[in-house]
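Removed from the display is one protein chain of the complex; every other protein chain stays in position.
Note that the chains are named A, B and C in the order they appear, and that numbering of residues resets to 1 at the start of each chain.
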Amino acid sequence: MSQQLYLSSSPHIHSGETTSKVMHAVIYSLLPACGVAVYFFGPSALSVLLIATLGCLATEVVCQRLMGQPVTIADGSAAITGILLALNLPPSSPWWLTLLGAVIAIAIGKQVYGGLGSNPFNPALVARVVLLISFPVQMTTWSAPAPLGSGLDLVTTATPLGAWKNAVMLTGQMPSDLPGSTADYFLGNMPGCIGEVSALALLLGAAYLFYRRILTWHIPTAFIGTVILLSGLFWLIDPAKYPNPVFHLVTGGLILGAFYMATDMVTTPVSTRGMLLFGVGCGLLTVLIRLFGGYPEGVSFAILLMNAATPLIDRYTRPKTFGTPGQEVVR
Amino acid sequence: MKLKTFTGGIHPPDNKQWSSHKAIEDCPLPAEFVVPLAQHIGAPSVACVEVGQRVARGQEIGSAKGFVSVPMHAPTSGEVIAVENRPHPWGTSLPAVVIRPDGEDRWSTELQPADPSELTPDEIVERVRLAGVVGMGGAAFPAHVKMSPPPEKQIHTLIFNGIECEPYLTADHRMMLEEPERILQGVALLQYVLGAERVVIGIEANKPDAIALLKKHCLETPVEVMSLEVKYPQGAEKQLIAAVTGLEVPSGGLPMDIGVAVHNVSTAAAITDAVLHGRPLIERVCTVTGPAIREPKNLRIRIGTPLSHLVEVCGGLIEAPGKIILGGPMMGFTQLGFDVPATRGTSGLLLLRTEDVALHAESPCIRCARCVQACPIKLLPTTIAAYARRDLLAETAEYCVMDCIECGSCSYVCPATIPLVQAIRYGKAAILAKKRSSQI
Amino acid sequence: MLAAILSLGCIGMIAAIALGFAAKKFAVYVDPRELAILEALPGANCGACGFPGCAGYAKALVAGSIDLNQCPPGGADVVAKLAHILGFEASAAAREIAVVLCQGDNRKAQLKYHYLGLEDCTAAQRIADGPKVCPGGCLGLASCQRVCPFDAIEMTADGLAVISREKCTGCRKCIAVCPRKVIRMTPSEATVHVLCNSHDKGALVRKYCQIGCIGCNICLKTVPDAYKIENFLAEVVYEHDAEANEALPKCPTKCIRDFATGYPEGSTQLLASASSMTGRQK
Partner (left out) sequence: MADLLVILVSAIFVNNFVLARFLGICPFLGVSKKVETALGMGMAVTFVMTVAMVVTWFVQYFVLIPFGIEYLQTIAFILVIASLVQLVEMVIQKVSPVLYQSLGIFLPLITTNCAVLGLAVLSIQKDYTFLESVVFAIGAALGFTLALVLFAGLRERLELCAVPQSFRGTAIALVTAGLLSLAFMGFAGLVKG
């Protein structure tokens, strides 16, 4: 009889939540945003999504085979990287660009570090930044949305943030005719990356993740809060030059970044205070780069930079151990 | 009204419906008792009977060795048939006294009842010590030690633990429902001995019947019955103190350092028996439960009853179990078989089927921080475990591994199913071993 | 041109004088032997000597508080060098290597239960004395492999640790970590070992292991000098093991192995060369 018995150290029960369940929930939460993107940008968005996702899965398989490790694509983490990468690319990305991004994300962003859980930087953002620096033309060619059934063709245009930056660079003033209204931006009717266009769809997905308790409020709140505060400050100082906080909120990748990229568990701090600090850092850097930097959009860089700071944040924001006095122990 | 609680913790399904409605039954005597000489924290007792000797129920069969130690007593009258190493719930073979009952169940004549109003506090503590009373929540720490704090540590708050936060277990719950007088007498005795100003009985809100009953009994007394939020590990000593008083036991310290003492409600009942009737701790209530047992029950068992007998009394097995657990599912110990005996700390026997055993393969940590949120001590379990597994003992110690209470919350919530608690235990053992070797 | 030579020369001169002055004025003495010893040591910083790294050992050697032969990875060569530096004659330490005294992998030896949890022998041993019925057998959870600084330990597919005779430097780290004390230091020239660590009676051993020593005394009878039996477990007497391998064919459970003929079953390690393995110098 003892042959069938299991013995182990306590505890002997488990919540049943597993890594792959968490990952799959994240995938589901991203589906509305994918749907909106396909609605506004048509088949080109769909193909970018497919190429990125399949590319990531294939790269993961090849890497794990090469290194003689068990293949773990079923856990869904590579698929998430693929979807997030696609959401961070312009809908007009050529297929080779998307594929290259997928390979970079998984091979350099993740597998060289030992795969899931080991990568210090968000793989999708690593790929996006590599592409942005290597292929600036393709990565900044944006299309105006052409909703399915509208009969419109995709026309090259500038993102709202890009239009603002160009105007400020040239004239030092806010442009008078920014494309689209705030409502358009919120729903996703604006040019931009596949996934950053519809704040509404992203918020829907995020709500699901909150419900599943996969997201905690700390990072998104701190991130978005800081952006609103800081951009609001500049707006109050010179409304003719700096756009208002709502503009910052609904254009560009802030919502996508704050809810999906900056909350990637692997590359962010573990303690509550650490998460808040991380979010504030992301917000600061985002606004700085958006308003004063060379790039119109700073969310990706901000998150990557804070990823780099994560080990240090973890180190200096350890929770106070129960029963220890006052300040926590810092080495 | 928001109920009091501590920070951190988890909400596992409590699964108490199997046995919470079953009244306590007296377990019939088994064919043979195996009374281990080590059943408590501290020095094991030493056998003081010989093979062939006749013993009476309640007679001392193992004498205490040192202050943090308690004597052992015969669970029934009968003959000592062996004093030898027997399988022990801790996983190895340890010295035990084996007794064959004669069926008479005759009490020892040496036991003297007493009137507590004529006893000094020291005499009460001595009676508790002689009766071998230990903490009955599971850790089995000798009760008399907790009852005699050094004079400079005045106890101002006395807390009774009726939390029973371990899933499945219902023994304390039934005790509170069926024997409130016995418990409250013990409460009064302890209050008298320790001179505490405030006395609180903490019960989780999922036992409304017990709360109502004890409140009724305590109407005329200074004892306060407090309903606490349902959360694991509310019943852990430090967490209970934090929930009730808001005080934190200092790291590495004892509750008495902040003027608090915590006793289990069942311990209070045992103290009543010891002081009033002179009866030693030879029986306790134990929940036999789980999906693999035919008839879950709350049994009043004698210490030393083999587990196989408990299974038999509960109608046998539905199927061969996948895991045999002594204690609750969060902190209990798995057993190799049914030949080990129940001890003074055995609050439950839980039998899981093979399909109930969590078999997820371990995957890499994704730093989701659930363990950090769940840890009631506010440690970073994943970091500690990672360091411990790489034998980086200095870092392990620096992340306060020694403060871990091994409640299992982190392992329970870990989506990567990393054996965090086991890694932490491993780290603790390695650090202690290193300390010991450097002292020599 | 002249200006260049002169000004650079002047700068150099000023710097040289300042440095020379500082070297005298601020000199701190470091024993040159310490540096020489550090140079001679292998530099693996394995800690086998009991000091934190090679530098610590070097310091202790110069202070004269420790023997020369505390560096197993360095072997006899290093002992000779150290002796030369410190002005002693070498008292060569015999090279010893570690051997796992067990062949009972998961197929040959019975398990008590299914172990769930940390892949570590010490952790598993704490749960009902480990998942193997045999009280002394290798648990196969690779604690020794992880601790080996020289990558000398292989885990077979069926969970048995096998130590490479070439790679082992005798640092004893595996011995310290093994909770079952199944690893033992042996003279490196000895190739015949009784690969069993169970002191149980023969009948019991037969029940749980196909390849355990049952204490039958046949090896002792065949080559009386080379074996001894204590508590139902045979052991090679390494002082007189010249003919030990003659008992091999007689052993009923095949628990004696001559490493000159190969590693235990399941190991993928090959003998480096016939000469180095069988070369028992006499």
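Methods note: a residue touches a chain if its C-beta (ideal position, glycine included) is under 8 Å from a C-beta of that chain, and two chains touch if they have at least 3 such contacts.
All values reported here derive from a predicted model rather than from experimental measurement.
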| query | Touched by the hidden chain, which of the shown chains? | reply | A, B, C
| Residue of A:Ile13, A:Ala124, A:Ala144 or A:Ile289 touching the missing chain in the full complex | A:Ile289
| said: Among A:Ile51, A:Leu87, A:Val126 or A:Leu284, which one touches the chain that has been omitted from the display? | reply: A:Val126
| request: Write down which of A:Ser118, A:Gln138 or A:Thr221 is the residue touching the left-out chain. | output: A:Ser118
| request: Go through chain A and note every residue touching the omitted chain. | output: 67, 108-109, 111-115, 117-118, 120-121, 126, 129-130, 133, 285, 288-289, 292-295, 298, 300-302, 304-305, 307-312, 315, 331
| Interface with the unshown chain - residue positions in chain C | 3-4, 7-8, 11-12, 15-16, 18-19, 22-23, 25-28
| field | Absent chain, residues of chain B that touch it | value | 364, 386-387, 390
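Following the convention adopted for this analysis, only the chains that are shown with their structure count from here on.
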| note | Between A-B and B-C, more C-beta pairs in contact link A-B
| task | Would you kindly say which chain has the C-alpha centre located farthest from the C-alpha centre of chain B? | result | A
| note | Per-chain C-alpha mean nearest global C-alpha mean belongs to chain B
| request: State, to the nearest whole Å, the distance from the C-alpha centre of chain A to the C-alpha centre of chain B. | output: 48
| request: Averaging only over C-alpha atoms, locate the centres of chain B and chain C and give their separation in whole Å. | output: 44
| query | Tell me, which residues of chain B touch at least two other chains? | reply | 334-336, 357-358, 419, 422, 425
| Where in chain A do residues touch two or more other chains at once? | 2, 4-9
| field | chain A-facing residues of chain C, complex | value | 111-118, 123, 126-128, 131
| chain A to chain B touching residues, read off their complex | 1-2, 4-19, 21-22, 72, 75, 77, 114-118, 216, 265-268, 270-272, 275, 314, 318-325, 329, 331
| message | Touching residues of chain B toward chain C in the complex: what are they? | response | 91-92, 334-336, 357-359, 389, 391, 419, 422-423, 425-426, 429-430
